[in-house]
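Below: one structure, written as structure tokens.
Excluded from the complex is one protein chain; the other protein chains are retained at their positions.
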Amino acid sequence: MIIVLKPETTKKQFEHVLERIRALGLKPMVSKGTERTIIGVIGPEDALRVQPLEAIPGVEKVMPVLKPYKLVGREFQAHDSVVDVKGVKIGGKAVVVMAGPCSVEDPKMLVDIGKQVKAGGAQMLRGGAFKPRTSPYSFQGMGEAGLKLLHQVSRDTGLPVVTELLDVRDLPLFEKYVDMIQIGARNMQNFELLKEVGLTQKPVLLKRGFSATISEFLLAAEYILSEGNFNVVLCERGIRTFETMTRFTLDLNAIPVIKRLSHLPIIVDPSHSSGVWDYVAPMARAAIAAGADGLIVEVHNNPEVARCDGPQSLKPKKFAALMKDVGKIARVLGRTL
Amino acid sequence: MIIVLKPETTKKQFEHVLERIRALGLKPMVSKGTERTIIGVIGPEDALRVQPLEAIPGVEKVMPVLKPYKLVGREFQAHDSVVDVKGVKIGGKAVVVMAGPCSVEDPKMLVDIGKQVKAGGAQMLRGGAFKPRTSPYSFQGMGEAGLKLLHQVSRDTGLPVVTELLDVRDLPLFEKYVDMIQIGARNMQNFELLKEVGLTQKPVLLKRGFSATISEFLLAAEYILSEGNFNVVLCERGIRTFETMTRFTLDLNAIPVIKRLSHLPIIVDPSHSSGVWDYVAPMARAAIAAGADGLIVEVHNNPEVARCDGPQSLKPKKFAALMKDVGKIARVLGRTL
Amino acid sequence: MIIVLKPETTKKQFEHVLERIRALGLKPMVSKGTERTIIGVIGPEDALRVQPLEAIPGVEKVMPVLKPYKLVGREFQAHDSVVDVKGVKIGGKAVVVMAGPCSVEDPKMLVDIGKQVKAGGAQMLRGGAFKPRTSPYSFQGMGEAGLKLLHQVSRDTGLPVVTELLDVRDLPLFEKYVDMIQIGARNMQNFELLKEVGLTQKPVLLKRGFSATISEFLLAAEYILSEGNFNVVLCERGIRTFETMTRFTLDLNAIPVIKRLSHLPIIVDPSHSSGVWDYVAPMARAAIAAGADGLIVEVHNNPEVARCDGPQSLKPKKFAALMKDVGKIARVLGRTL
Partner (left out) sequence: MIIVLKPETTKKQFEHVLERIRALGLKPMVSKGTERTIIGVIGPEDALRVQPLEAIPGVEKVMPVLKPYKLVGREFQAHDSVVDVKGVKIGGKAVVVMAGPCSVEDPKMLVDIGKQVKAGGAQMLRGGAFKPRTSPYSFQGMGEAGLKLLHQVSRDTGLPVVTELLDVRDLPLFEKYVDMIQIGARNMQNFELLKEVGLTQKPVLLKRGFSATISEFLLAAEYILSEGNFNVVLCERGIRTFETMTRFTLDLNAIPVIKRLSHLPIIVDPSHSSGVWDYVAPMARAAIAAGADGLIVEVHNNPEVARCDGPQSLKPKKFAALMKDVGKIARVLGRTL
């Protein structure tokens, strides 16, 4: 931790800052420059990080040296984590694709799409049973019935299933029916939910909040790991910017950044970021080229009657074509599909 | 709803769009221009809004004419709502100020600050018992003990108390101890939480998510009203932008915009948006000048040892000085404090 | 300047960094912590700032201690600057209001509006002769004829005139006809234009680019001062964010931030930020309450035929009413209008 003092800081204020540092059991190292006095603090930075040092009179700014997260960081674990979802390994050499409808609507539709995405090359099935909708008047999902349907189609197709959890009270149902729990973008900082899934051993797919910095994203994952669950896969799904031609702006640069900072796998959702099916394939290809460990893609066999996100859903045939390109690009990077 | 067709739309696609509209019991009105064909749809727009019309081949874009919310809108209720929190009326002629520490830390501190903010002119007490913290290693609040403390200091000072609810499972505690429930920025789209507080009659202080559009903000309020609870006060607390000299960018223009669109009261939090106590007073004054119905301000009698948000907390003396200016500006607008 | 090394930095890399610092005539001070080695650099930070230190292997990050600007900073000049525009003093006790149409359209209209804004309380006349328009098919302004009209109406009303310069080649015309040169938001980083107006002594109104950080804004002003022209007034006019209900998001917190960092006066444009006349008055009041030194407001006597920015223009009557409130709020802050 480095503390920069204001040029007009008095001697008394300066002494007071030193005192506060020593009172925390840490050692201040003072360096007086021509224009500023700087105090380096030796010792565990954590003790200092939670102190409101900027509230002390005379302090101009406080600059942390270390990163605010631990367990998710490369310094804690240098090698890549691989998360196992019922045999599907995410974060290894093979790129993993999860596909399916935005929301579970009826048994026949889900079975059909499940078979089609499997045929197209998907290794996991996605589909929402509980839907976080901007408007209270939009379809809110089938709920428990939807979970049971997912579970059954998962058994029939052999595809492990990932679906979103909205409410801590539903966790027992998810533990029973679901292979991987998704925490959606809107709940990335629902810390109670993070703590609860942290207490299970279920794999978690944690989506980046659409206005979360990469640092906040990693700290949200840290909540889960710090409770004991290390089976976390990150997902970039677009951030909110001024551009309105796409629903969100997919931040693909977050992939190499996160690969450098963290050992956790990271996949990409090109459907929600684009909001238009036409843009899903280019962004899916780009995600793999940027080094993503996988994709989660919305596929629907009749988008124009979908109860949710029809405009951004790929038809199964387009999905299968995309998978071919994804496989080829994965191989350019020395990976497989 | 207005549907614009692509220039290259085929006759068959065009017929299909008309068919879909009629199948919903609505009436299409076609207008063929020189460059585009446009279809106006007469009838309840809601039926159409939830349909994925943009997924129909040949459709270029869909433009809604009506607003997506109802109960919170001026068209539903033309006059301003006034929310009563144990006798304190928010949204009326008088501007209301809530003040107190970021987090409840110990009894003595809370009693002292409570008395000081009352003396300074506050009509309500704020203070966090459950804290949503970016890092799992930060102080998470005193929990239930904190609620009890707030309740007691509220009784002693006569100030109604507002504090944040993070977890649906804690709602019974809040119903018992708290006068107004705050839904924080990070939970603005925690729809399960919104629905639950919508089922009570407790006044709710709903903070704008830091990347929520005004439209999403009003829809979040609509979730609460649509469950039956109309006692909702909105709170602008800054949005996330590229500027980093302040924690967030306070969007004061949201006040006149929301006043035009909605009948709900709106107050402003100048502390969390600024992140620096020095900027709190100017932004508090500006908020009242822009037409806000009140303020929620962080006040601490010893900011440099605060367990949360010390750097942005006002000392009681500064708070009292600010209140004087706030009162004068309120009077310029024909209001009182 | 503080240099943080990576944990895995080799001894050879470490030595190389020290060597580079010494080669610049500076003195490195090494501090080895348990987790990171930090190098503080004593000596003129400017020499280091322009060096690509982050490109040196082993360097994790470089943290500057000093601010990147000089002449515009409070450390260079502690007291507030007052800029004199033909007798109108900006930055002193009195708040200054500039008003007029978006663009100069015809003589009669300009004369009428000039008289009306003067009667309403404006001390300066604004109006565009050269207009930077997003589309090449929009009205581009009257050009030189517009400048002459402004000059004449300025003489008739006694109001000094401010208008925007787009092209370095037009500077001689501006020196002849104009009292204050506006550099618009889109040209805030048109460094050639900044240098040229820096070589004159004409007062400059520098608008913040709509995606410029406060630091970049001050550096743009530094360009002008560093050429010798200290007569610079800053103008906050809204930044670009995700919110679309207003054209831009007015960043009023920038006022107290800039007041702390710089001695230059700062005024606010509530018209371009809002984009809707209805929001201009609340935001103008808020700007003064936040501590702005003045306002620049669009006023038109017949907005629905204005060739530019009609929807955001106030009618003269509304403008006069606003001036009354602005005066009262200014007095709350110990200022005058």
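As written, the chains take the letters A, B and C, and residue 1 is the first residue of each chain.
One rule holds in what follows: a residue touches a chain if its C-beta (ideal position, glycine included) is under 8 Å from a C-beta of that chain, and two chains touch if they have at least 3 such contacts.
Since the model is a prediction, treat every value here as computed from it, not as a measurement.
Peer 1: Of C:M1, C:M98, C:I181 or C:L219, which residue touches the hidden chain?
Peer 2: Final answer for the missing-chain contact: C:L219.
Peer 1: Of the residues A:V62, A:L252 or A:L295, I need the one that contacts the missing chain.
Peer 2: Of the candidates A:V62, A:L252 or A:L295, A:L252 is in touch with the missing chain.
Peer 1: With the full complex in mind, choose from B:Q201, B:T244 or B:T336 the residue touching the hidden chain.
Peer 2: B:T244
Peer 1: Of B:S31, B:Q201 or B:T336, which one is in contact with the hidden chain?
Peer 2: Per the contact definition at the top, the residue touching the missing chain is B:S31.
Peer 1: Need a quick check: the contact residues on chain A for the chain that isn't drawn.
Peer 2: That gives, for chain A, the contact residues 211, 213-215, 239, 241-246, 249-257, 260, 273-274, 278-279, 282-283, 285-291, 325, 328-329, 332-333.
Peer 1: Using the touch rule from the top, list residues of chain B that touch the missing partner.
Peer 2: Residues of chain B in contact with the hidden chain: 2, 4, 7, 29, 31, 33-36, 38, 40, 42-43, 45, 63, 65-66, 75, 240-242, 244.
Peer 1: For the chain that got dropped from the picture, name the residues of chain C it touches.
Peer 2: These residues touch the chain not displayed: 20, 46, 49-50, 52-56, 68-69, 132-139, 166-169, 186-187, 189-192, 209-211, 216, 219, 222-223, 226, 240, 276-277, 303-307, 309-311, 313.
Criterion: only the chains that are shown with their structure count from here on.
Peer 1: Suppose each chain is reduced to the average of its Cα coordinates; what separation in Å results between chain B and chain C?
Peer 2: Whole-Å distance between the two chain centres: 31.
Peer 1: From the mean C-alpha coordinate of chain A to that of chain B, what's the distance rounded to whole Å?
Peer 2: Their C-alpha centroids are separated by 26 Å.
Peer 1: Mind pulling the chain C residues that touch 2 or more other chains?
Peer 2: Those would be 241-242, 244.
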